[in-house]
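Sharing a structure with you now.
All protein chains but one are shown at their positions in the complex.
The block that comes next holds chain A.
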Amino acid sequence: MDRLLELGPEFWAAAGETLYMVALTMLFGGAGGFLLGIGLYATRRGGLLPNSVVNNVLNVVINFFRPIPFIIFIAAVQPLTRAVIGVGIGTDAAIFALSLAAAFAIGRIVEQNLLTVRPGVIEAARSMGAGPLRILGTVVVPEALGPLILGYTFIVIAVIDMSAMAGLIGGGGLGYFAQLYGFRQFEPVVTWAAVLLIVVFVQVVQYVGNWLARRVLRR
């Protein structure tokens, strides 16, 4: 316990790093995944902008990257990280790897949630003379908003989980903190403090997600 109090500043700094990584990952990965999901949805056969070439490419890319465990992905993607961010380690490098991995996962989740929109309402919009892009923006996404919010909530929690591995490339965060000061120094109290805070983060995210989705669905 004393050790935990001693580590107070490091603990809060790590918590801040986790929040920072998750927030930026959701910003970049969230936006990228959204576009991926829209692309997957729109270009599928019978979709609003059917294009089998684009659809196949997107599917192959996602199916290739998604099953890679993040702890391997973060290392494997390092050359690309270095090319884009300039460095291969640190918080920003971790955010890049996290965003990439999150985007692939979010792409699938967005696609699946958009597919819940009944074809009939899309047909109705078409019958009113609306074009495909307008239908995507003003019918498909709004109609799927409730499930989309729940899907994103799920991903935020997955990203919190993945961010614990950022320490591998010097990204910091609560996972690294627990590893360094708790596990390696035989201080279970320190480990559990980090675990507890992560649990609190997850609970808050889930609560807010549920609340938003309920508001959108008005049920």
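Throughout what follows, a contact is a pair of C-beta atoms (placed from the backbone, for glycine too) under 8 Å apart; a residue touches a chain by one contact, two chains touch by 3 or more; residues count from 1.
Operating definition for what follows: contacts and distances are computed from a predicted model.
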item	value
UniProt protein name of the chain not shown, from "Hydrogenase", "ATP-binding cassette domain-containing protein", "Septum site-determining protein MinD" or "Fatty-acyl-CoA synthase"	"ATP-binding cassette domain-containing protein"
Given A:53, A:83 or A:128, the one touching the chain that is not displayed	A:128
Residues from chain A at the interface with the omitted partner, ascending	118, 120-121, 123-131, 134, 138-139, 142-143, 145, 216, 218
